[in-house]
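Of the protein chains in this complex, one is absent; all others appear in place.
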Amino acid sequence: MKIFENKTFVTIMSLILSFVMGFGLFACSVFFSVKFTFFSPSFLTETLNNTHYYEDLCDEITDNLMDIGDASGLDKSFFEGFVDEVMVRKDVQAYIDDFYSGNKPKVNTSDFQKALRSEIEKYINKSGIDSSTLSEDSINYFVKKASDIYASNIEIAYFSQLQSFYNKYNSRLNISIAVTLIVVLAIALIFIFTNEWKHIALRYIYYATASAGLLSLVLALTAYFSGFISKLTVLTRSLKVMYTACFNSALTVTFVISVLLLSVSAFLWIMHNRMRKKVV
Amino acid sequence: MKRIIAFLIVLTVFCFSFTTAFAAGINANEASVLSNMRAPVSMNGNNVYIPASYINQAEANFNTIDMTSAQASKINSIIGQARAFLKGTGKSKISELSSSERQKLMNYASAAASVLKLSAAAGSNTKNVKIISKNGGVVVDDSNNVIKTTGQQQSPVTYIAVSGLAVLFILSAAGLIISGKKASAYEKKS
Partner (left out) sequence: MKKRVKIHNNVKKFLIVPVVMSLVIGAAAIAVSFSVASDALSIGNMFFSDNQVDYSKSFENIFVPTTNTSDTIDASEVEFPNIDKQFGELKIKGRDVDAKLFFGDGKIPLRNGAGVYAGSFIPGYGKTILVAGHNNTYFNGLKNVKKGDIVKINTSYGNYEYKVTDTKIHNAKSKKSYDLNANKENLILYTCYPFDTIGLTEKRFFVYADKISGPKIVGLYD
């Protein structure tokens, strides 16, 4: 067809395809960042293990339990050392596992309640209080309220609300990644097989990878230097630590992907120049 | 509705706080806002009132600022839009709103927040949300429990969700919907 012999038309079409390929690569980099961070259960677990999230969380739980202890006739010392980090880790992990397996995340407080009742019994025996003067209903109510506090501290902000979002988009994310990769690959093949001079194909593929890499790099650097993560407002220190670590890791993944794309771009440009010299 | 309007009001209020240390009293602009807060919202023939606890919080906070007429006008406009929107849904209760309607309502709050330079901070579960002022201090107690057990919000009544999810303020429906005949002694017209 004559139109395909028109050099201007071919250049414009190639640039458009290169743009679409670049957009696809950028979208892929975002999808991969999300896939390997927020949509990955092991990512969150590792992030929490690498920060002092559990330490802060145990302190916060203890603090909140001391308040309810104050309202319940217990000494402040009652809850000192009571909150077990092992139990907290187990319950947080179970909560995260529930979320990522598509179930509505909830906290099982049976171990906590058992430990608390045992501690109350020891406290009563140690302080010599006549147990017949105590009300079983009051103690049960206290244990329930304390376990509600424990559960609300184990829960992670927004997770229960994001559940449906995660369930809806998790499968779509995989499809999106597959579709964009297919489109990118198809365009690359079009460039390679429709250009007699292969260095021209490499040039347009370079434009796509370089623009996607540049944009990903700018995104990562802008997010990092803007300090927006530090501007996240959450009510507890432990959550602030968690979200900051998660966002920083996501930015790191984006940065790594951008470096990868730019490295591929550099390779493509070198290959383009070499092949062009041979032709010339 | 009450919590939402009170939320909007107090958001609006605190962007102007800290301008004067002893900006005392309720000026005419603040009085107009309080009056607007006390007026009922008609939802499908039911009159919905903001609980006195929220209006009182707004009044207590108005004592620390000096609101201008432009600011009051903006606040009253936002309340008016939220009020008209709720009336237009044809629903009788906040709990009957669809997720997109709740989202729309929350948009009023977020629009107010962006204008008013206030922010929301969520707790470990987003049932506890507080509004934070410029100096990091808490400015709204969103608990529906007036009488506390401890120093924490016990009532899980406020949810704010992001990422396209429906945004709700879930209010305990009982006691918030008041017909002309059954007005609660504690939620009177003024």
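The chains carry the letters A and B, assigned in the order they are written, with residues numbered from 1 in each.
Everything that follows uses one rule, which is that contacts are C-beta pairs under 8 Å (C-beta built on N, C-alpha and C of every residue); 3 or more make two chains touch, one makes a residue touch a chain.
Source: prediction; values computed, not measured.
Asker: Based on the whole complex, identify which of A:57, A:188, A:215 or A:250 touches the chain you can't see.
Answerer: Candidates A:57, A:188, A:215 or A:250; residue touching the omitted chain: A:215.
Asker: Using the touch definition from the top, which of A:138, A:167 or A:263 touches the missing chain?
Answerer: Reading the full complex, the residue touching the unseen chain is A:138.
Asker: Since one chain has been left out of the picture, which residues of chain B touch it in the full complex?
Answerer: 21-22, 24-28, 31, 51-54, 56-57, 59-61, 63-64, 103, 106-107, 109-111, 113-114, 117-122, 132-139, 141, 145-153, 160-165, 167, 175, 184-188
Asker: Would you write out the residues of chain A that touch the absent chain, in ascending order?
Answerer: On the chain A side, contact with the omitted chain comes from 15, 18-19, 22-23, 26-27, 63-64, 67-68, 70-74, 120, 123-124, 129, 133-135, 137-142, 145, 203, 206-208, 210-212, 214-215, 218, 228, 230-237, 240, 265, 269.
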